[in-house]
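One protein chain is absent from this view; the other protein chains keep their places.
Then we have chain A:
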Amino acid sequence: MASSATFTTLVLSSSFATQCNISNLHHQSSLFPPPKSPLFSFSKPLSLKLTPSSLLPKAPAFSPIPKSSQSNAAVVDVEPDNVEPEPEFEAVVESEPEPEPEPAQVVEASKEEPKREEIFAVVMIGGRQYIVFPGRYLYTQRLKGANVNDKIVLNKVLLVGTKTTTYIGKPVVTNAAVHAVVEEQGLNPKVVVFKYKKKKNYRRNIGHRQPNTRIRITGITGYQDYPAVTLNS
């Protein structure tokens, strides 16, 4: 995991070096010492091969930072965000680095989408579990009998998390519901299934498109009365 993080930070450093004219080489080299997770979380959209998680294909309302580094202005915005956590890091190394990207990402969200609720849920659909945010879309297995623009309520909610509390279901958070709207019933991209046995003259070439459904999550409700784990700080 360390090697992949350094690979992605090297990719980031090359894109920064070409884009920004501020290039204080000394300054840049101090930005990319052994892997820091704020950079790792920013570079996550670049490293698409690492996880096929359902987080990646969603269209986030706030654009991930590497894609916005097309203009120098955007790069200047990013640089102070990267510089600020740095002196704190030198004082206490390897302390909780995860809270640092959360304020930066919350600031990004508040600039563009002021009304987003800070909540997520883990829901089970079609035998698979997905981490779900209100306002984002999701591809799931084809839901039979659902037409476009149908409202759907998903009841198998395994975990709900807000900024300060977590509701962990055993196995399900009772009375919690995730509301969603069916957007589209389509097909996955084509996969070529090629079967071949050598020296036996056996070759089968089949194309396959798995049906899927795109749903957009509108809200998460009903979790308030469940026993929760609250954050102390």
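General observations
Convention: a residue touches a chain if its C-beta (ideal position, glycine included) is under 8 Å from a C-beta of that chain, and two chains touch if they have at least 3 such contacts; residues count from 1.
Everything below uses one rule, namely that contacts and distances are computed from a predicted model.
Per its UniProt record, the hidden chain corresponds to "50S ribosomal protein L20" from the list "Proteasome subunit alpha type", "Adaptor related protein complex 3 subunit beta 2", "WD repeat-containing protein 63" or "50S ribosomal protein L20".
What chain A contributes to its contact with the hidden chain is residues 1, 33-34, 41, 50-53, 55, 89-90, 93-94, 96, 98-99, 120, 122, 129-131, 158-159, 161, 166, 168-171, 191-196, 203, 205, 229, 231.
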